[in-house]
Structure formats: C-alpha cells, structure tokens
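The complex appears here without one of its protein chains, the remainder shown in place.
Chain IDs A, B and C follow the sequence of writing; residue 1 opens each chain.
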Amino acid sequence: MTLLELTVVTASYGPLQVLDGVSLSVPEGGSVGILGANGAGKTTTLRAISGTVRTGGRIRFDGRDIRGLRPDQVAALGIAHVPEGRGTLGQLSVRENLLVGAYLRKDRKAVAGDIDYCLDLFPQLQDRVGSRAAALSGGEQQMLAVGRAFMAKPKLLLLDEASLGLAPSTAKAVYEAIRRLRLESGIAMLVVEQNANLAFSLVDTATVLETGRNVLTGSSAELKGMDEIRRAYLGG
Amino acid sequence: MGTFIQLVVDGLATGSIYAALALAIVLVNQATGLINFAQGGMAVLSAYIAYVFVQLGLPLLLAIIISVVLSFLFGALVERFLLRRFERGDPDTAVVVTIGLLTLVTGISAVLWGYNNLAFPSLFPLTSVEILGAVVSVRSLATAVTIVVIMVVLQLLFLRTKLGLALRAVADNPASAAFSGLPVGRLLMVGWGLAATLGAIAGVLVAPQLTLTPGMLDTALVYALAAVILGGLSSPIGCVVAASAIGVLENLVAVYIPLIGHDLKIAVPFALIFVILIIRPQGLFGRKVVVRV
Amino acid sequence: MRKKPGGVLGIVAVTAAVALSLSGCRGDGGGQGGGSASSPGITDSAITLGITTPLSGATAGPGKCTVAGVSAYFGAVNAAGGVKFGDGKTRTVNIKSYDDAYDPQKSLANFQQMVSDNVFAATAGLGTPTNRAFRDAAISQKVPQVLVMTGDPLFSDRKQSPWQLGFVPVYQNEGAAFGKLLAKSGAQHKVAILSQNDDYGKGYVAGFKDSIKGASNISVVGEQTYEATDTSVDAQLTQLASSGADVFFNAMSITPLTIASLQKAQQIGWKPIWFLPSNTSSPTAILEPGGAAAYPGIYSVSFAKAPQSPAFAKDPDVVKFLDELKQYGNYPDMPAFPHCMWSYMVGATLEKAFQNMKEPTRDSFMTALRDIKGLKAPLMLEGTSVDTTVDGQPAVSSVVVQKYNGKGYATAENFG
Partner (left out) sequence: MSTAATVRRPRVRMILTAVLAVALIAAPLALPAFANQTLIRIGVYAVAVLGLNIVMGYTGQVNLGQIFFVGLGAYVTAYGVNHGWNILLVFFAACAVAGLVGLLVALAAARLGGLAIAMVTIALPIVGVPLAKRLSDFTGGSQGTSARFTDAPDWSGLDNDQWQFYIVLVVSAAAFLLARSLVRGKYGRAFAAVRENEAVAASMGISPYRTKVLAFTIASIFGGASGFLYLAAVQYTSPETLSFGHSISLLAAMVIGGAGSIAGSLLGGAYYVFVPQLTNAIDPNLTTVSQGAILLAVLFLLPGGLVSLPRVVRRLTRRSATRRSTARPAAETSQQTPPAQHPVPDAAPEGPEQTERQDGP
C-alpha cells in the first residue's frame, strides 16, 4: 500500500527551477532514500512535500492530494519534517521543543509517555531536559530534532541530512537511534543523506536525483553495488 | 526620611506606567521576535476608542472591554495585512514598518480627536492613602496592582500554557514551528492581537494620569524600551522590576545627586542598562536571546 | 551580500525627478503684484500671509490654535468684503499654513517655501527655536516675521531684529507681574519654584526673581526644573513640599503635568498659594480637573478673556470669537489653549497695520505695524492693549494678575 506518491513534481524558487519532474513513492512503513550530488534537488523534494516551496505535478499522501497545502496542514495530516540544519527552537528548552512537536495531539497522557520514550531513545538528552536547545551540541540538537518530529506521531518522517556537520561517531549514533525508532514505531521514512553508508543503513530502496530529475531507482542492495553511482553521487 | 519614602513610592507609581507599555512590548517580542515601536501609538488609539464609547454614554468598564476586543482585532489585522509581508525579510525593514505604523496611527488619532488634551475617566478614585508615611493615590496603587496581575498572567501564559508555548515557538523559528503543525500565520495574528489588547489595557490605565493626546505615550515608550532591555526581552517579571527600578532610581538620583538633577535623570536608566549589560548581557531576568532589533 | 542595483542609473533618475518636481514647486516667480513697487505676496485684491507652526507632534495643540485664530479673524473680515488698506484698495487676506513639527530645520524650509510661494509676511508662528531658525533668513530677504508667539525678547529688539516683532508678553513680564504683587503684600512668604527647563521656564523665573530682588519679605526656599517631555513631576513636588514654602511659583506649560501637579500637591498635603502662567491656567481645562479649589489661592496673569470662564460666557467679543473660530477657523471645540485667542488678536493687530500702510510694500507694512498704540483688540482684558511703539517690548507687554474664584478669574489688585 503506497503512503506517499510523487508524480512528475516540479518546484522553483522564484525564476529558478530546481525540480524538473521528480517521481517516487514510499510504501506504508517503508524507508526510501534520496541520493544525489549537491544541488540535485534532494532537499527541495522534501520541501515540496512539506509545502515550503511552490510546486507543480502531483503529490498524494494517504489517499489525498496534498500539493499546495501549507506546511502546518501537511504536518496535521501526519508528515513530520526534520529540516536540514535541524530547525530546533533555540530559545525553548529541550522539553518544550518536544512539547511543541506534540502540538497537534490531544492525548496528554500519551504525550508524557512519548517524551520518556524520546529520552530513552536519546539518553544524552536526559540530563539536558531543562536547558535551552541553543545550548546543546550539534549532535544533541539533531537528536532533539528527530525526537520533536517523532512527538507528532507521524505516519511519515522526512529526514534531511541528519549527519551533516556531525562527528562520524555522533552521526552513527544518531542513525542507530533512528533505525531503532523505525523498528519500534513502524513510521515510514523518506531520507536525504550525503553519507552513503549511513543512508543504506536506514533505507530499503533509494532514488538518485540529477539536476532535479530521477535518473535511477532501485533497492539499497542494487545501488550499493554500482560503482559509478558511488563515485558520481555518493562521493565515495 | 519621609521625603525619601515618598520619592520611592512616587517612583514606583511612575514606573508602573512604563511597565504597562513594557509588558506589551515583551509580549509582541515573545510572540513575533520583533520590537514594535508602534505599541505606544496603538495603545493610545485603543484609549481613544474607549473614550469614544464613554462619550456615547456607556459605562467606563464596558467601554474599556469593547476597546480591548476591538484592539485585539486591530492588532491581528495589522499583523495579517501589514507586518506579514515583512516578517521574513530584513528585520531592520520590519522595525521601520512599525515606525511607519506608529506615525500613521498617531496621525489618525490626531485627525479624529485633535491634539488637545482630553480628560479620560479613571476606574479608580483619586483619593489617597498613607503607606509608611508616604501618600499615594488609590489610582496609582490600583494601577500598580493591575500591572502586577497582568505580569503574572503573562508569565503563566508563556510558561504554563500550550498557546504560550506555541507563540514562543513561532517567534523562535516560524518555518520550523510549522513543521510541527503550528498554524504560524494564525499564531502571529494572535500574538499581535494579544499585545494590542495588553496595550489597550495599558492605555486606559495611564490615560487618566497623562490625559489623552496622540503623543501620550511617546516618552513612556523610550522608558519602556529601556525597561524591556534591562529586564530581559523574554521576561515579564524582569521588565516590571526594571521599570519600577528605573522609576525609583530616577527620582532618587534627581533629588539626591544635584549634579544630575531633574534634567539629566533620564540618563539613569541608560547608565543602568550599560552597567547591567556588561555584567549580564541577557538582561536582569532574561535568558540569552538573539534579538532582531 | 547586498545587491547593487544600477547605482548611477538610480542617481540620474532621481536627480531628474528632483529637478522636475522642484521646478513645479517654484510658482510663477516674482511677476505678481499690481504696482511696480509692490512687494511679493500682495496684489490689488489680495494679500497672502504665511504661518509656520507645529501642526503635528507634542506642541500641535497650541500650534493649531495659532492658525485657527488668525484664520477665524480674517475669515470673518474677508466675508465682510476684506480689509481697506491705507493705499485705498480693498484686499482679502489669505492664510497659508505650514507644519514645522517644532523642528527648526523644517521651519526654515517652510520659510523658504513661503518665499517661493510669494508670501507677503510670516506671522503668528509658535516656538522660540523654530522662529529663531529663520530669523536671519527673514532679515536678509527683508520678509516680515511679525507677531510671532514667542516670549523670546530677541524678537522685539529693533536693532537686532529689524523685520521681527513678538506678540505675546516676554515671559519675564508675566513672572514679574506676579512678583511685584507678591512683594507689595508686605507679608513674609517663602516661595518654591518649579520651571520648565527651557527659555520659557527660565524667562518666567528670571522675571519673577528680578521683581522680588529688593523685597526682604520674600525668600525663595526651593527651586526645581522638569523637562517638557516628562511624564511626571511627582518627585519635584515631593521635594518642594518638604521646603515648607507657602507660595508655589509653577512656570509650567504642559497641560497634563499642570493638572497632575495640582492633584499631587494636595495629595501629599502641601497646600500653598499657586502661581500659574497664562497658558496653563484655564479654569475648565486645568483648574477644575486639578481640584484647584482646595488651595488658598491660584493666581495667574492674562491679557485675554478666557472663553471658558463663566464671567465671559455672554461677552460679545467671546461669542463672536467662538462663532468665527467654528465657522472660519476650522476649530469647533472650546479653545483649550490661549493661543487661539492670542492669534485672533494678532489678526486684529495685522488688520490695523494694513489699514495704515500707505504702499503695498513690506517696508510700508513694517512702518505701519510699528506705529500702533492703544489698540484694544477684541478679547483683550481691561487694562491691557496692543502697543508696538516701545523698543524691546512685543506688541502686548501689559498683563493683568488674576485670581481664581472657583469658577473663573477676577482681576487681583492685591495679594491675599
């Protein structure tokens, strides 16, 4: 059963067209990667889904056409976006960040339980619950960003460059926690990642973008083996 | 000694005027990340609206309530149709837009009601009571109490309610807040509406003392800004404490340090800011903030 | 990084726009005026006067009055056919007003605009710095700047200000009038002084102190100042109250602060005899809301009938004035500032000068204006008159000390 389906999606920032017909689909509970060089349109594809860029084409989610909706409307349908640069709310405490994540939920008791789950998932955050997000290290902020997205109990998580700027060991820890999250919650994921090894540790299938178009789609196993892909897009 | 206490009490009363406006500035800053120079002008407009309804024969309290409701709508509309366009651009431009708004709103008040001082009725009597040998009017006392109540309500709103959390989240990073499903536009409108409401209350509280003119709060705005910076942009309690401290210190310095005197006492809050910011860059009570002045 | 949109192109475009719009401002040069010798701004059928005054900002209240009074006066005169000038021609009087927002730089700009607009004379404008800003320019261009609303003595010094004349009494005179009355009383009095920190307050205090110099029965026991922009003078009052003064000389020109002072002093139990200046002593706008009846006496000085005062409610001058103010002055309310009355008197004084000027020139106008003596302009109180013949004095230099009687004012011959 397909959860998200993009059909020939285009997108532009003002006069600058960035997506030139991207198609992909994410099955329920599945995990799909978007690969490609800088400027290929990976981040823009995520932004097209969450409604932060003007788009054309067709975007269906959970049986609904969601193209043209505002970001908060998209979020309300069950898509949580962890943006590039993390997007933590720097002046708010860690706990408050998580509570903001649960803004749309009405089940107060379950929210408290989910905060505990997040802190279990990311133990580093445990003794920093009261401190402001801006005071966290980059790795902790990334964990908080993922935690905040999880707090919305989404059907689909959009994950943008979660390893960016992190020390390799930190990045690995973040991805391990996300993998655990996926296994335990069954949330579907659409993952943009520069680091191929990290990406393939999380996704079942992936699509490769080049100047705003899909050029290749396949399972992780297939793509991993293709040397020229590796050289051209994944930087080794 | 009697004079000293009287000066302190007088200073607190004056400080409460600054505090009223400062609270509205804090609210709009917490809710949108901006400093709104038009806050005073909008508060004056609200006071005029209440004045009109009083002139029409309505009871004062009802007139104030109507004005407060209208002010909420006005604030929300200003955000939606004026500030919305500038919120994501250069913050300097947005601040200048609030300056333009101040000019326009002041001008509208002047066109509709002229520049003459209008007597505004007070909710509280002018009779005076004695505290520690100092005399203070019930009006000043009630004003101060109202300010403290508002301060507590604001503090609770920001720190204990979901709406407060959402307002702060939107001010912090609107794009990111939207990813969690927060209706950014509506929350910004609510933030401006609430700030205008608070401004309206501030306006009707101080109008009996200052008498209504379009520029009624021009000087108070400068003091309120000083109080907001001193107290920390994120803290209602901080700005009320700072406003009171400014009011009191100003009086004491003017009287007991003749070299400064009444003419240069306005330098006191700024000297204070200077010293405090060297010690605590985030203000007395504030948390460290990246300010978008 | 900043974008650099065609800088040079922008400048050229703007320069062109500036030049175009400016040449539009120019009007049609000095080609006006019937007779060959006539000055700009006067034709055989009309004369144009300019007023630059604060019409916005903190001083706009009195500023609006300066325009309203003159407009009311000449509106009525024009409706009756105009002024018969000394050269035999009847002219209507046009008033052009300009907002300077109490900014000296803008008042100079307005004056330059007046010259370009062919204004015959500048008159009635309010404010010391704003009038001073274009005094030099008016002298060098030989444009009259007369009957202006400032108590600055410079404007009435003929040698230094050949094209100027003040209208209202210099501030010193008002302060001195009260001081003389106080000294005359013979009784011991301790005086506390509060004054606005500018030439207004300083002038009052200087005049007052001069007049009590020789009087051994009067001592000044406390002296404080405040800024015109202050929101409160509570601290000053508390301080002055502790001096034990029984007379309070309050040289204050800010209406809400005056009301607040009246309230505050009685709250803290200080009930001296008050002196208030002519422009902040309105019975209805200030004394009543301030609860002035609680004090043993409120003294003020004036030369104009106060329309708010019940004593003058049926006075024909006042009735006519209020009527014309509404009809021609675009000022429907009861005047809250005496400047409305003063500028109405300015109108009458100008009319007198017009009637006496033999030629349609600025020179002739100044000669005529400086030759008015004993003119009893409408609204003037018994005992005051316009006299422009005394060097060093403005058009009105005589004031009457008055005492508040609970409703309005009555002339006070003696103190106490």
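In this text, a contact is a pair of C-beta atoms (placed from the backbone, for glycine too) under 8 Å apart; a residue touches a chain by one contact, two chains touch by 3 or more.
Because the structure is predicted, anything quoted here is derived from the model rather than measured.
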item	value
Identified contact with the non-displayed chain, of B:V222, B:I237 or B:L252	B:V222
From C:Q112, C:Q355, C:T389 or C:N414, residue that would touch the chain that is not displayed	C:Q112
Absent-chain contact - pick from B:I64, B:L165, B:A178 or B:V255	B:A178
Residue numbers in subunit C that touch the chain omitted from display	1-15, 18-19, 21-23, 25-26, 29, 55-57, 64, 97-99, 101-106, 108-110, 112-113, 115-116, 128-130, 132-133, 135-137, 140, 152, 154, 197-199, 202, 227, 330
In subunit B, positions touching the absent partner	37, 82, 85-86, 88-90, 92-93, 96-97, 99-108, 110-111, 173-176, 178, 184, 214, 218, 222, 225-226, 229, 263-264, 266-267, 270, 273-274, 277-278, 281, 291, 293
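In this section, only the chains that are shown with their structure count from here on.
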item	value
Any chain in contact with subunit A as well as subunit B	none
Relative to subunit A, chain with the most remote C-alpha centre	C
Most centrally placed chain - per-chain CA mean versus overall CA mean	B
Centre-to-centre distance between subunit B and subunit A (centres being mean Cα positions), rounded to whole Å	42
Where subunit A and subunit C are represented by their mean Cα positions, the distance between them in whole Å	72
Of all residues in subunit B, those that touch subunit A in their complex	162, 165-166, 168-169, 172-173, 175-184, 234, 287-290
Subunit A to subunit B touching residues, read off their complex	50, 52, 70-72, 75-76, 80-83, 87-92, 96, 99-101, 103-104, 132, 134, 148-149, 151-152
Residue ranges of subunit C in contact with subunit B within the complex	56-58, 60-61, 63-64, 197, 224-227, 229-232, 234-236, 238-239, 242, 255-256, 259-260, 263, 267-269, 285, 289, 333, 336-337
